[in-house]
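Scroll down for the structure; my scribbles are underneath it.
Missing here is one protein chain; the remaining ones are kept as they sit in the complex.
For chain A:
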Amino acid sequence: MTITDETIDYVAKLAKLELSGEEKESAKKDLSSILNYIDTMNELDTSEMEPMSHVFPIKNVFREDVVVNEADRDNLLSNAPVKKDGCFIVPKTVE
């Protein structure tokens, strides 16, 4: 499979990335060769198989809905790039 400029632009948009011209060219080349290799999976007949997300039969893991931690706003905000009055600051998004 050959990766076109449009495909690279599309996946970069999905991944929220801005690529330089040089990065785009190398990504096109690398993704093409990696996806071509990945296509070898198609040699294998899997028509009888169900897609397997988890290898062990674990499902519906429930626990009691009990609060075990305390409100810890200062600690949680300690890594914020920009903060004010106990809130994260981001550029204005709604006019």
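Throughout what follows, a residue touches a chain if its C-beta (ideal position, glycine included) is under 8 Å from a C-beta of that chain, and two chains touch if they have at least 3 such contacts; residues count from 1.
Throughout what follows, contacts and distances are computed from a predicted model.
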According to its UniProt record, the missing chain among "ABC-2 type transport system ATP-binding protein", "Aromatic ring-hydroxylating dioxygenase subunit alpha", "Glutamyl-tRNA(Gln) amidotransferase subunit A" or "Sugar ABC transporter permease" is "Glutamyl-tRNA(Gln) amidotransferase subunit A"
Touching residues of chain A against the unshown chain: what are they? 7-8, 10-12, 14-19, 23, 26-27, 30-31, 33-35, 37-44, 46, 49-56, 58, 61, 63, 72, 75-76, 78-82, 88, 90-91, 93
